[in-house]
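Structure first, then comments.
The other protein chains are all here in position, but one chain of the complex has been omitted.
Letters are used for the chains, namely A, B and C, taken in the order the chains are written, and counting of residues starts over at 1 for each.
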């Protein structure tokens, strides 16, 4: 188990906006998914929307490559683009295939408003602000899923094969995903340090950065709600 | 009264996606506003969100300046930015002031998800596509308001002073606004002509352009619904 | 005469990169223009390129509107877009018309590499960084022209009608241009304050901001050289 937070900067953001973070990471959708009581129809609705989400989220990570000014940063962001469009999408395609949803149907999913709102907001943070603004907007998804995965795998006794959502829980709790959050956490801390210094909360940018973090967390919560409501 | 449609290209888009256009321009919010039966609280909720909307919509129009490659196009888009942030916002400030809502309160309005979804979608159309994609995403707002204003001023017998929403109806039906739609319509037709030619529907881009138009129209309808529901 | 520097932040940038600033503001093109010894062909070559420059520079100022998150900032940037495409371009058209160069010829000017390099660099600073990065990249042009205008009008005894370049010198030394630099200077200081705080040089971003300022100043110097060499 991973006891070390992946990023000091992330911890500060979470502390500053604890309510938004908790509402996202402990949303009813998440709790029912962990308990195995989430209706399959809600999960599949979420999964299909998440497939469309990944396309636009990968575009936003590509924007992080556009905005980088260190080759090392470009490599981390480009690796995430690759992970999203070449790896993570395959889980969606595989689970959906098991449920009789073809790749064509997945591709044809009509994007829900909650989905559209989230990814376009993140992209606009990148267009409007600098790389740190963008990275903060990308953070709730990257780190929240890791935190949720880590908690649910424990609470579900290791997400055994018999758990209806073991694939999902394991994907976001396995060693590979821990690597992703560790790499991203280190990069985020380095980026914050060279952008606003090490005393985060005294930076004049701190309140606005917290707002971006809270808004992206709220948009994650709306995404879960959309799955629950199948809207 | 203006009997000539402002743009042949717009007319083709409206014909292709008549349902989305009608659902937006004849939304219950609009009908009640015209009939004078819209609750004041809904109107003010809408107006406050619309103030925030104008900020981001002006940013999207500025993106049209960034993407222009004709000085004449830049001038039209820049004039719209000016109209939005220097003129239209003043109507909001004035109406809200009459209702006891200060400019500070207006500025502090928390952006609703429906609001955020719409403007960030438009901006992303600009980032992802070309100037025509952006202009199509901007069109439902510009031309729809003119069409609604023109219809409501007739249906309300000229929106007399006694009509609770006469300021709003007159703003979007007066000669000045007709000029805006005429100028934008001519520019849109010229832009479409030199981008996809004059036989719009045979262009390989036509289906995707119609999708952008329909999505922006749906996001307008959600904006009205947000006003109605005060969410 | 204006004895107060328009911006404390600008003064700090100029001090940090005094060589690049001096090479730009005291370039041979500038000195000869002030002395009235600059060949007319060089001036006209510069003016035609500057016309194309203004188009792309106005696009970059529109990008500042896109990136703003204060209505006040949007208004300053939008006013500059307007000044560039509606006012400043007219001086170019008028002077060129006197020399027998039509507006069509002006529009058809082939952009020189030095010209292209400068405006696209500024735009990319906006895409890659935040509003402060962009504003720093825009600064050498805005403030340098004011500083040059102010010096040349004194050195030329007020740039009398008999001076071959009195229009140019007066444009950048008159009260209206002083207003532009004053407004922009105040906005730049406010933006710097709320982005990196008031102790500029201790910000971790300071070296990179100075690099952007120096590069934009060097690209201004290359622009003068292009005029001198008529390349």
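The rule is simple: contacts are C-beta pairs under 8 Å (C-beta built on N, C-alpha and C of every residue); 3 or more make two chains touch, one makes a residue touch a chain.
Please read these numbers as outputs of a predicted model, since none were measured by experiment.
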Which residue of A:42, A:68 or A:184 touches the chain not shown here: A:68
Among C:71, C:117, C:154 or C:208, the residue in touch with the chain that has been omitted: C:117
From B:18, B:41, B:94 or B:193, residue that would touch the chain that is not displayed: B:193
Chain B residues that touch the omitted chain in the full complex: 66-67, 69, 127-131, 133, 193-197, 203-205, 208
Absent chain, residues of chain A that touch it: 55, 58-59, 62-63, 65-66, 68, 71, 74-75, 77-78, 81-82, 85-86, 89, 107, 123
Interface residues of chain C (partner: the chain not displayed): 59, 113-114, 116-117, 120-121, 123-124, 127-128, 215, 219, 222
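The rule we apply is simple: only the chains that are shown with their structure count from here on.
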Label of the chain whose CA centroid is most distant from the centroid of chain A: C
Intercentroid distance (Cα basis), chain C paired with chain B, Å: 35
Centre-of-Cα separation between chain B and chain A, whole angstrom: 33
Interface hub residues of chain C, defined as touching at least two other chains: 66
